[in-house]
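Below is one structure, written out as structure tokens, with a few remarks after it.
A protein chain is absent from this complex, but the other protein chains hold their places.
Chain nomenclature is as follows: A, B and C, assigned in order of appearance, with residue numbering initiated at 1 for each chain independently.
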Amino acid sequence: MKQIYAEFLGTTILVFLGNSVVANVLLSKTKCSNKNNDTSIGWLTISFGWALAVFMGVLVAYPYSGAHLNPCVTISYAMIGKIPWNIVPFYITSQFLGSMLGSIMVWLLYKDYFHETDSKQIKLSIFSTSPSIKNKLHNFFSEVLSTFTFIFISLYVTIEGVIHFQEIEYTIGLGTLGALPSSLIILGVILSLGGSTGPAINPARDLGPRIIHSILPIHGKGSSDWDYSWIPVLGPLTGSILATSLYIFLLN
Amino acid sequence: MKQIYAEFLGTTILVFLGNSVVANVLLSKTKCSNKNNDTSIGWLTISFGWALAVFMGVLVAYPYSGAHLNPCVTISYAMIGKIPWNIVPFYITSQFLGSMLGSIMVWLLYKDYFHETDSKQIKLSIFSTSPSIKNKLHNFFSEVLSTFTFIFISLYVTIEGVIHFQEIEYTIGLGTLGALPSSLIILGVILSLGGSTGPAINPARDLGPRIIHSILPIHGKGSSDWDYSWIPVLGPLTGSILATSLYIFLLN
Amino acid sequence: MKQIYAEFLGTTILVFLGNSVVANVLLSKTKCSNKNNDTSIGWLTISFGWALAVFMGVLVAYPYSGAHLNPCVTISYAMIGKIPWNIVPFYITSQFLGSMLGSIMVWLLYKDYFHETDSKQIKLSIFSTSPSIKNKLHNFFSEVLSTFTFIFISLYVTIEGVIHFQEIEYTIGLGTLGALPSSLIILGVILSLGGSTGPAINPARDLGPRIIHSILPIHGKGSSDWDYSWIPVLGPLTGSILATSLYIFLLN
Partner (left out) sequence: MKQIYAEFLGTTILVFLGNSVVANVLLSKTKCSNKNNDTSIGWLTISFGWALAVFMGVLVAYPYSGAHLNPCVTISYAMIGKIPWNIVPFYITSQFLGSMLGSIMVWLLYKDYFHETDSKQIKLSIFSTSPSIKNKLHNFFSEVLSTFTFIFISLYVTIEGVIHFQEIEYTIGLGTLGALPSSLIILGVILSLGGSTGPAINPARDLGPRIIHSILPIHGKGSSDWDYSWIPVLGPLTGSILATSLYIFLLN
């Protein structure tokens, strides 16, 4: 039970902080508003913000649930036998609910700034991802490849330290510093691979907030772009399954 | 006694370095002066500076006082029983005195640059926070939510490492690296949640310097905006109490 | 055998993520596109991206191969006796194949954005390095000096922690955090020493992708600048050999 709560809380924190940095950069009149429309500095700031959102989500959830915060991670861990399959639906449900609550909180925090911003596209961007150049096949491929890379690398992360003493191996918990590697991986993946689709690399992070976008009475909102919505869901899932398969293959 | 000194010194360092980066970015003719008025890069720089101010304040104070440096943290720790309630007033007094001394030091360091700057608003910003869009109810909510998030996450931080050996758990001090998580949390909270009010998330950090602003003979200063001053005090306190209550509730 | 695979995978990750951040910054219409042509922010972003590419390449490969990911490191380690000379050709071959695969992946990920970009020079930059000011002798010297510095410093890195207990020294694995120092060294070397040639500091990272650039049907591509290609190969090798020689000399 505790691990279900932890996934819910961790994903709420992840999406609240992650989408808030997008709001802070893209909406008008915020402290960090990208007035000169310099996408480079905007993207660097957003990448740092998302990386730290991961850091905080992981540090809260890790001791209880292992801090997946992403259906792709949950499925990957089930494939390698780290968690039982029967817990997967509960994890994924919590992640979706958390991402929905997180994105409601972003809207509540930045409501006045939504009013100051005209662009419908920007308003959607604070909930869900969208590609720089629309090209469904290529966008799908981009999500597959980004998530493949993220999941494959994550499978090699070792959160704990280790010491060998009298032929026994002891595990060393590194405290909250153990949440740092996941955060740095996300920073690198967004900076390098995010140029095309955003990227979601997490179906809950994208679909949950998109549902909220379509429901909330956001001032001057436009389409929730349902047409695109399957890509940041199926792309990441495909990438995750392929990466985990390769990992299992290489292990043997 | 030592812990009272440590809180005083830590908060002095926190506010001196934290408000100095604001001065370096916002005042005219400094090395880091935001000449092109690019709020995105300004905010990124300020966020890093504040995060490192936390790093340094914590590393000095932690071994002696636990490095609260913030009345919200002190009250939260008293609520969960980590410190006795009777020490709370001494901690909070030290934090206020430290934040006042720290902000005097900022003024002394950047005095010539206050002369070069016209904006009364900028001069106040180097002492205390102010909202991007004035809306008292929403600004209050923003401070509550930011501090809620900060305190809730901070309660899950584990500064030390741990190793299990022959059924006993040994704690591992990680040296000054243990101050890193608090610093990263602040970086993330400012980048993501700071777009609306600044944010204070610390009554001492805001009210102490505001008092100093109203007293010091700052060249061409304007109003200390007392009208707004209760928000970065009561908002953080409310957020802290709510977050700690939720933490206690979840623990049981 | 496993170590050969690890070098291949690690270098693939290194070049895929490293050159992808260059694509994200330099190509048109990406999320991080440097629209205002601000080379300072562009270079800062690229430096962070490359540093994190190193972080991820190292974390995957380190437990299996020691994560050289660079012929200069392999030759240096053979010189100091850390690895046998007869394994060197296998390591270097893997690194070249990995860098070639990595750069193909960059092209696949950013293909639509190559179409949107006119500059032939930018298209080449996403594969291989080129100097700011062409001056072969000085460019060669720049690669020698950058790589000298990188290799010399890297030879002093200690990835593991250590504890002395009852007169015996025990090594402590710090998990994935152990990949951080290499990443920070690359960040510093690129930020400080990269102003002139790029810099490659790694023959595989430069020559492998240059071969791919000359082969792939890249939209509107120009010359692969073979004229310059020997500098980011021989410069780094020279720098590496000199640095390792100095290290060996100082050790005695």
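In this section, contacts are C-beta pairs under 8 Å (C-beta built on N, C-alpha and C of every residue); 3 or more make two chains touch, one makes a residue touch a chain.
Since the structure is predicted, the reported quantities are computational estimates derived from the model, not experimental observations.
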item: Where the missing chain makes contact, among the chains that are shown; value: B, C
item: Of C:L180, C:A204, C:I218 or C:V233, the residue in touch with the unshown chain; value: C:L180
item: Positions on chain B where the hidden chain makes contact; value: 5, 9, 13, 16-18, 20-21, 23-25, 27, 29-36, 38, 41-42, 44-45, 48-49, 52-53, 55-56, 59-60, 63, 105, 108-113, 116, 161, 163, 165, 170-177, 179-180, 183
item: Sites on chain C contacted by the missing partner chain, in the whole complex; value: 36-41, 43-44, 132-133, 135, 138, 141-142, 145-146, 149, 152-153, 156-165, 172, 174, 177-178, 180-181, 184-185, 187-189, 191-196, 198, 250
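FYI, only the chains that are shown with their structure count from here on.
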item: Angular offset of chain A relative to chain C [C-alpha, multiple of 5 degrees]; value: 90
item: Farthest-lying chain, centroid of Cα atoms versus that of chain C; value: B
item: Whole-Å separation of chain centres (CA-atom averages), chain B against chain C; value: 39
item: Cα-centroid distance, chain A relative to chain B, in whole angstrom; value: 28
item: Set of chain C residues in contact with two or more other chains; value: 41
